[in-house]
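All protein chains but one are shown at their positions in the complex.
A and B are the chain letters, set down in written order, and residue numbers restart from 1 in every chain.
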Amino acid sequence: MSFTVHHPASVSDAVALAERYGADGRFLAGGTDLIIQIHRKRLASQHLIDLTGLAELRAIEDAGDEIRIGALATHKAIERNPLFQGALVALAEAARVVGGHQVRNVGTVGGNIANASPAADVVAPLLALEAEVVLQGAAATRRVRLRDFLAGPGRTMRGDGELVREVHVAKPPPRSATAFLKAGRRKAMEISVVCVAARLTLDDAGRCAAARIALGAVSATTMRAEAAERALEGALLTDDVLRDAGRLAAGACHPIDDVRASARYRRLLVEALVPRALARCVERISGRRS
Amino acid sequence: MTRVPLTLSINGEMHELLVAPHWTLLYVLRTVIGLSGAKENCLEAECGVCTVLLDGKAVNSCILLAEQCRGRSIVTIEGLGTSGQLHPLQEAFIRHGAVQCGYCIPGMILTAKSFLDETSGRVPTRDEIREAISGTLCRCTGYQKIIDAIAAVAAETKGGT
Partner (left out) sequence: MRANRNLVAGQRLPRLDGAPKVTGRFVYGADFALPGTLYGKVLRSQVPHARIVRIDTGRARAMPGVRAVITAADIPATRFGNAIKDQTVFATDTIRFLGHPLAAIAATSVEAAEQALAAIEVEVEALPALYDPEAALASGAPLLHRDWHDYVALPFISRDGNVAGRTRMHGGDVAAAFAQAHRVYENRFTTALQHAGYTEPRAASAAWDGGDTLTVWTNAQLPFEVQTTLADILGMPTSRIRVIVPGVGGGFGGKLRIGVEHFAALLARQCGRPVKMVTTSEEELIAAHPRQAAIITLKTGVDRDGRILARQGRVIVDCGAYSGSGPGTGAVALQCLVGPYRTPNLEMESLAVYTNKVPSGSFRAPSGPMANFAVESQMDMIADDLGIDPLELRLRNIVRDGDTGPAGEVLRAVSIEECLRRAADAIGWHDRRPAPGRGKGIACSWWMTTGGSSGVYLKLNTDGSVNLASGAVELGTAALTGAAQVLAEQLTLDLEDIRIAPVDTQSTPYDYGAQGSRTAFSVGNACIAAAEDLRRQAFAVVARHLGLPADEMRLQGKCVVAGEHRVPLSEVARLSQLGGGGLIAHGTAINPPPAYDAARVENHPLPVWNTPSFHAHAADLSVDRDTGEITIHRYVVVQDVGYAINPTYIEGQIEGGVSQGLGQALSEEIVYSDGRVLNANLTDYKMPTSLDVPPIESILVECPSQAGPYGAKGVGEPPCIEPPATVANAIAAATGLWVTSLPITAEKVLLSLRKEYPQAVDHRDSARD
């Protein structure tokens, strides 16, 4: 276990270092996963590029149509930010159940995305919100859809020299709401056995204008349940319709058996939690519950 | 092995150190400086006994590289109060019977302090307190008397400590 820690003074310095060290380099944000992986000897980076000092990456900005979340925004910052108390509340709901306060005080949104764990809580609402990721390289900056960015468990389309700089989330239209639900064996400190994020927009007649459903921990990456989304769009959201969406989502996922749960149970959870998350969105839109 | 110079501010005192890049803050506190109030257990941010304050916020020192603390302020349990002059949280933990084996208690108290400072200006509910300490495992107490102690301080100080 031997490496050098670099403390770049700017984002461009950080990216230049990453470019120089290529596969031997690794960005260090909160470190809540990276340091554990290094200590478990699953990762042997020679150069850690510490982003902690780059205040410009911490900002959460309201840019009119969209919200720009700096990669270094902590889970605590998301949880506490008033921008995520309305239609985007699923993000705060997800951030609030990541680890304990100690982890949320340092763990970052950028790290959560770049890590690409299929069980990452914050990724589910971002996917349901069709977030986009801004990647900065030494030569160019590009903006990609989060769903394209996630390539597999622990794998993304980020190049060695590229930094996850920001995540952009479009503000949903009026009569929209989001919700996030998570199941684990305990009520805190859990890696999701299943997590579900939903985003719903209703038209004036109360029909579903748009639905987005993201599922965590049931496939190689956090996934969208598109068949369920299509079945909802244009429909009046009766209990039966919501239940059918749950069944469609459960049918579309590819869970595995592991020490945390069986594939069978995970599928049943998807079937249960998808309608529940959608129902919560409906309640939020109709203002019955915030 | 390579060592890099590092100055750390711990409990208001500056420490000039030579550290290996992979040393965690917990290792530096316990083994290099000799402050054993931050405890060692899982080393994976699951149990919370290593909790310290970094710029006033509770963090797991077991997964934080010492180098990440460059230029920031660290407070450990030893910096909070002494037997002669206990911090209100320390006093309340004793008074409410919240201490059994005590191994998680430094982390609990610092987590509580960080949380009460975060909610400064209002009195958090018992449920909020329960949630706030969920990242620190206690095997002895069932948490109830710990929550009692924190709630009492919260009520006395309106949050911030």
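Keep this in mind: contacts are C-beta pairs under 8 Å (C-beta built on N, C-alpha and C of every residue); 3 or more make two chains touch, one makes a residue touch a chain.
All values derive from a computational prediction rather than experimental measurement.
S.K.: As a test of the contact rule: which chains in view would the missing one touch?
M.R.: Result for the missing chain's touching partners among shown chains: A, B.
S.K.: Touch as defined at the start, partner being the missing chain; which of A:Ile35, A:Leu54, A:Val109 or A:Ala183 qualifies?
M.R.: A:Ala183
S.K.: Can you work out which residue in B:Leu8, B:Leu25, B:Leu43 or B:Val153 touches the chain that's missing from view?
M.R.: Among B:Leu8, B:Leu25, B:Leu43 or B:Val153, only B:Leu43 touches the chain that is not shown.
S.K.: For chain A, which residues reach the chain that was dropped from this view?
M.R.: Here the touching residues of chain A are 1, 183, 185-189, 191, 258-262, 264-265, 268-269, 272-273, 276.
S.K.: State which residues belonging to chain B touch the missing partner chain.
M.R.: So the residues of chain B touching the missing chain come out as 30, 35-44, 46-47, 49, 76-78, 80-83, 86, 90-91, 93-95, 97, 99-106, 109, 130-131, 133-147.
What we mean here is this: only the chains that are shown with their structure count from here on.
S.K.: Provide the C-alpha centroid distance between chain A and chain B, rounded to the nearest whole angstrom.
M.R.: So the centroids are 29 Å from each other.
S.K.: Would you pull the chain A residues touching chain B in the complex into a rising list?
M.R.: Counting only chain A, the residues touching chain B are 1-5, 7, 28, 31-32, 35-36, 38-39, 48, 50, 52-53, 76, 99-103, 105-106, 187-189.
S.K.: Can you tell me which positions in chain B touch chain A when the two form their complex?
M.R.: 1-2, 4, 20-22, 24, 43-46, 48, 51, 54, 57-60, 63-65, 67-68, 70-71, 111, 114-115, 131-136
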